[in-house]
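Sharing a structure below in structure tokens format, with a few things to ask.
With one protein chain held back, the other chains of the complex are shown just where they sit.
Moving on, here comes subunit A:
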């Protein structure tokens, strides 16, 4: 199966490990990975901040880059959601809307793709310890990928997945919110990290680099002993 990888800008620049794990994992599962070098950011930071015109430029570029793909897979719930939003955002330009719809239809967040398309649940991964999961807002509320990460993590050898109090609460990232409303964002991530610490988990696992960067940033600042991992890294561990 041919998979076109949309790495996301955060993975490209800050979290290449997550990209590498995604590639290796999908290859192990029998996929052939294609990586269009023309890809940039999905436009979400600009879009969410209200710079819709500018975002549309980036979006149209991304549509051209990805429209030939068979499956588009991305290790980010939030960026997958953004691709799904493209047709709606471009609704005033029927041609583009149509092309955007085709792109949206074949876009999957990584865990969704593995469970829904590859129909795999036990990937033979091993990680010893207790983990709790950050269920990102866009991934669960907007994309609707709620159960897939748990389905996959419950099959990881040696890993005990434990509940997280107030797991539905946002971590306070929100893209530019994290700097524009730094004081509020700090309180939100602090509350999230307290719940993570209270869970006594060794690992905090998530499927969105934005949220993870935020949570890890706070964990590192507090010198908390929790290790933050992207789900691709966990599923690729042996």
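We take it that contacts are C-beta pairs under 8 Å (C-beta built on N, C-alpha and C of every residue); 3 or more make two chains touch, one makes a residue touch a chain; residues count from 1.
Going forward, contacts and distances are computed from a predicted model.
Engineer: According to UniProt, what is the chain that's been left out of this complex called? Choose from "Branched-chain amino acid ABC transporter permease", "Lactate utilization protein B", "Dihydroxyacetone kinase subunit L" or "Succinate dehydrogenase".
Structural biologist: Of "Branched-chain amino acid ABC transporter permease", "Lactate utilization protein B", "Dihydroxyacetone kinase subunit L" or "Succinate dehydrogenase", the absent chain's UniProt record names it "Lactate utilization protein B".
Engineer: So one chain is hidden, and I want to know which residue out of A:1, A:52 or A:162 touches that hidden chain in the complete assembly.
Structural biologist: Hidden-chain contact among the options goes to A:52.
Engineer: Looking at the whole complex, which of A:69, A:164 or A:188 touches the chain that is not displayed?
Structural biologist: A:188
Engineer: Just name the one of A:3, A:100, A:114 or A:127 that touches the chain not displayed here.
Structural biologist: The missing chain is touched by A:127.
Engineer: For subunit A, which residues touch the unseen chain?
Structural biologist: 7, 9, 11-17, 19-21, 23-24, 35, 37-55, 57-58, 61, 126-128, 137-138, 141-142, 168-170, 172-191, 213-214, 216-218, 220-221, 227, 229, 233, 236-238
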